[in-house]
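Here the complex is missing a single protein chain, while all its other protein chains stay put.
Take a look at subunit A:
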Amino acid sequence: MSTRRPQFNQTVLIDTTPLPDDIPKVQEVGASSAPLLSASYFIGARCRDYNDDYMQCKNENPGRGEFECLKEGRRVTRCASSVIEDVNKHCLEQFTNHWKCLDNHNHQLWQCRPFEWRLNKCVFDNLKLEKKIPDQPQNVIPVEQRPQQIFADRKFRSIEGKPFVPGQEAKQ
């Protein structure tokens, strides 16, 4: 990818030549932006090692990462695809509700917390994947577990559900 964006471009070129046979094939992730955003923290939870490997490879091959890191890139793609497949299999209703809400609210996570709590609970129960925002301060409640969101358009009512805290349900 070049660093300079094309100026005044009038035409595009769609190159349909497939990759050469000596490069193993991988199926691309087929989810669009809202489902990917909805599942992003679960992809991060399951695929963290693969993603770190890929970024390390890119850092170790500056400028040649597209060629040298194909193997790591295939692992990243397969892992993300597996998470989307599992979430679709086990939590289809909660997942669909959440990404439809995101799609209708400018892809802002704080507008859709009640759907997100249900999705987080279902995914934690079925897939053992936990939403955890990395590098957050320890002395405050994480933002996705607060019952009200400052920037949300509306107040969340209590009948819409409670914030899901992993591990707390089992104790009650």
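The rule is simple: contacts are C-beta pairs under 8 Å (C-beta built on N, C-alpha and C of every residue); 3 or more make two chains touch, one makes a residue touch a chain; residues count from 1.
Here is the rule we go by: contacts and distances are computed from a predicted model.
The subunit not displayed here is recorded in UniProt as "NADH dehydrogenase [ubiquinone] 1 alpha subcomplex subunit 1", chosen from "NADH dehydrogenase [ubiquinone] 1 alpha subcomplex subunit 1", "E2 ubiquitin-conjugating enzyme", "Elongator complex protein 5" or "Ribosomal RNA-processing protein 41". Considering the whole complex, the residue from A:8, A:67 or A:151 that touches the absent chain is A:8. Mapped onto subunit A, the footprint of the missing chain covers residues 5-18, 27-36, 81-82, 84-85, 88, 95-96, 99-100, 103-107.
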